[in-house]
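Omission of a single protein chain aside, the complex is shown with its protein chains in their original locations.
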Amino acid sequence: MKRVSIIGATGYAGSELVKLLTARADVEISSLVSTSNTGKLFSDVCKSMRYIADIPLSPLDIDKIASNSDAVFLSLPHGAGMEIAAAFVERGVKVFDLSADFRMQDQQLFERVYNTPHKRADLLSASAYGLAEFYEREIREAKIVGVPGCYPTAVLVPLLPLIKKRMIDTEHIIADCKSGISGAGKNPTETTHFCEVTVKPYSVFSHRHKFEIDDIIKRFTNIAADIVFTPHYVPVKRGLLAAIYTKSSFSKDELDKVYREFFAAKRYVRILSEPPSMQDVQNTPFIDIALFKKGGNVIIVSAIDNLLKGAASQAVQCFELCK
Amino acid sequence: MKRVSIIGATGYAGSELVKLLTARADVEISSLVSTSNTGKLFSDVCKSMRYIADIPLSPLDIDKIASNSDAVFLSLPHGAGMEIAAAFVERGVKVFDLSADFRMQDQQLFERVYNTPHKRADLLSASAYGLAEFYEREIREAKIVGVPGCYPTAVLVPLLPLIKKRMIDTEHIIADCKSGISGAGKNPTETTHFCEVTVKPYSVFSHRHKFEIDDIIKRFTNIAADIVFTPHYVPVKRGLLAAIYTKSSFSKDELDKVYREFFAAKRYVRILSEPPSMQDVQNTPFIDIALFKKGGNVIIVSAIDNLLKGAASQAVQCFELCK
Amino acid sequence: MKRVSIIGATGYAGSELVKLLTARADVEISSLVSTSNTGKLFSDVCKSMRYIADIPLSPLDIDKIASNSDAVFLSLPHGAGMEIAAAFVERGVKVFDLSADFRMQDQQLFERVYNTPHKRADLLSASAYGLAEFYEREIREAKIVGVPGCYPTAVLVPLLPLIKKRMIDTEHIIADCKSGISGAGKNPTETTHFCEVTVKPYSVFSHRHKFEIDDIIKRFTNIAADIVFTPHYVPVKRGLLAAIYTKSSFSKDELDKVYREFFAAKRYVRILSEPPSMQDVQNTPFIDIALFKKGGNVIIVSAIDNLLKGAASQAVQCFELCK
Partner (left out) sequence: MKRVSIIGATGYAGSELVKLLTARADVEISSLVSTSNTGKLFSDVCKSMRYIADIPLSPLDIDKIASNSDAVFLSLPHGAGMEIAAAFVERGVKVFDLSADFRMQDQQLFERVYNTPHKRADLLSASAYGLAEFYEREIREAKIVGVPGCYPTAVLVPLLPLIKKRMIDTEHIIADCKSGISGAGKNPTETTHFCEVTVKPYSVFSHRHKFEIDDIIKRFTNIAADIVFTPHYVPVKRGLLAAIYTKSSFSKDELDKVYREFFAAKRYVRILSEPPSMQDVQNTPFIDIALFKKGGNVIIVSAIDNLLKGAASQAVQCFELCK
């Protein structure tokens, strides 16, 4: 039985963590922390979980939580949890951080992309990138696991094996991504207003996940990529679909073989022969991937649930590696 | 050519007014007022109207607007436009007010329901209820037209003719209503967050439109009703459907005859023999109505576009009566 | 370990049954039958279940299935499974039938409502109505469990305890119900075309579930009711919300007390103090219920997932009672 706590339990990703972890027989929830909802039950905020998770929401008491938790999940806004993560690490508790704070190991890159100083850059080298299919050993050994963003997950999982083997043209990688609205977070804004939601790209040429993707391609394959990445919102509550355009001089069979071999033992990766759909991965921990080729052109389509494989279930997958 | 101005041009109802009025050859827009967007163009805020309504948004200058407008439409939050309406009336400009401020003539009722003092109760007796099919003469003669709420429109249009003729049992009237999310306004809140929108009743036994409905039944028919009214939000951007349950000792033919006669010359009322649907009235100025009867039970279903027949096109309908 | 088979595994309710039953450690799937998809895997049809339920779909072989199943779930169109159910009963296998065929015990009523002869009326008296909270003993003892319809579940669960205690006015019961589109089944029709889906009532005064509701009220309470029932479709994939209007001379406290006592040990009934929402029960086996009272008027709002508590999870709930 592992005891875990979740800091930031009432956001969209945090709530999914609670759902996943309360459903497990081998995990015990020690504390659910929500600064804004202290005193309420978790199920007062996440009402679908009434009777299932009537757990009090507590304030953040690091010593107490550290003393009764084997692992801590942080689901806080970017920049808000750096010191908190460090405090748990100092108390010997492993941290799974769903924010961007510990995804990059290059402090300067982080500070440029997120436009904020990194308060605990000393810990970056002790962190692992929580893409479970690719960083198993590092995740197991690290003090902090920086769980990947939703877009990077959908783009990197299908790309990394092919780039590692130098089988696609890294000068030409375009990722056109479509995300459900929960990706914009729980805070009500004009973007998330029901009457304003439509199909629309945003942050063209400037989204922060582009830099996370390039960074991990470099770290995992030692190739400097500079991908073109365009996120769109679509009128769906949850789910994320990526269409990745690249080129290759290898045959479809050769590319398929890489997938078959690399993903053979990866239980949450499903390789399909037809295009994935957002619906088929909603409420699941899977990433569905299909690769198409014609002439020199390659199209890879991947789909995940942005709140699960793109956040909460990915964090749990990392946690499982560490048991 | 009539010159009109719209105060509060960038809310959902205000924007629809601009769309309707710019499309008319017989109307000229004098001023579009938006305090929060002064200096922008209307089409900077309501982007679908680029090239169609690239009209500057101005601050509120009552004297100037009064001098160049034959009529003024107010589309402001409840309570915010009482003095403004009065100022235009004092300058001899007819006011069509889409808020609740001039819908009731009983000051005490208004103050109890809206829980705020009425600053210009002196004008209530000079106001008309802008339900165009029922108050034509009053609308023409009044200084201020209080344009009805969306729910009252959907409920009152089918009920008033039958109640007036004493043909239904006013002790048993239940209105179960379903509204699109634009009914909650443009301000982003938890209620309007895309990921939170679902099918859900709200303000059970306490919605303010219940009192507006009872009040107009009393004024139009002299019968004191006390209807049961339940509003729901449904995941639709615009549209409103009401199912009204009552009883009658008259035959369906007799009830139908009342509709045929009363609505014969009402161009925006469509009497159907099958259930109305929200989609068939979206983006139209119509109210669709069908009446069903079995034994003593009557079900009347009506549908409107909440932003048009439930707000903007109803205001324009009143305006047309006054030309 | 119980061995179960599902006949009609690829419809919407059947698929949900497969999802629920494959997730259980105490159940083993013997056969999944789909006449139209024989030869495929279940996960070829229900693609979200790839890797989870890659189970072959077989033709209907009653002897084989009877020999290797402790229970059989039928999820077939009304009228299509009467003889199949009988064949399993004759082979000593308990049947959980999700169609309407064994919900009523009165042959004439069934034949009038469904406009088709009942081929195995001899078995009606050996069947139980599978509303688990009310017919526990009968469900345990019956040879066939007729699992309730989605609308009857949402309406009967909150009504039966109050009617049984003679605490509401059964002369005045109106149920205004809103269902997700999966309630219309998997067959593509104009009704289920994405571009035609909107908010709209259907089968006004004529829906078959009205008679099921009246019948069960009579059987459970010995009171002849004649409720007014109006179903609507709303643009939601799954979920069902009912607003039930009635009258009572008892206080809200007295009514609440009935609920508290009756539902105290019912694990899938959640009594709320605020209006239920469709979203809070989606993908759950719960029915959420809230009761409101003002003067003599009562409004009860209930919500279920039409494919779970309104079909598949209700069937599993019945199955659990029989272990």
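The chains carry the letters A, B and C, assigned in the order they are written, with residues numbered from 1 in each.
As a working rule, a contact is a pair of C-beta atoms (placed from the backbone, for glycine too) under 8 Å apart; a residue touches a chain by one contact, two chains touch by 3 or more.
Nothing here was measured: the structure is a model prediction, and the numbers come from that model.
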Given C:V197, C:I213, C:L255 or C:I271, the residue that touches the chain left out of view is C:V197
Out of B:A132, B:V281, B:V298 or B:A312, the sole contact with the unshown chain comes from B:V281
Subunit B positions in touch with the non-displayed chain are 47-48, 50-51, 267, 270, 272, 277, 279-284, 286, 288
Against the hidden chain, subunit A presents residues 172, 174, 176, 178, 196, 198-202, 204-205, 226, 228, 230, 232, 234-236, 239, 241, 243, 245, 275-280, 282, 292, 294-295, 297, 299, 301
Contact residues on subunit C toward the hidden chain run 12, 181-182, 186, 188-190, 192-195, 197, 235, 237-238
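Assume only the chains that are shown with their structure count from here on.
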Whole-Å distance, C-alpha centre of subunit A to that of subunit C, is 38
The distance between the C-alpha centres of subunit B and subunit C, rounded to whole Å, is 40
Note: subunit B sits from subunit A at a C-alpha centroid distance in Å of 46
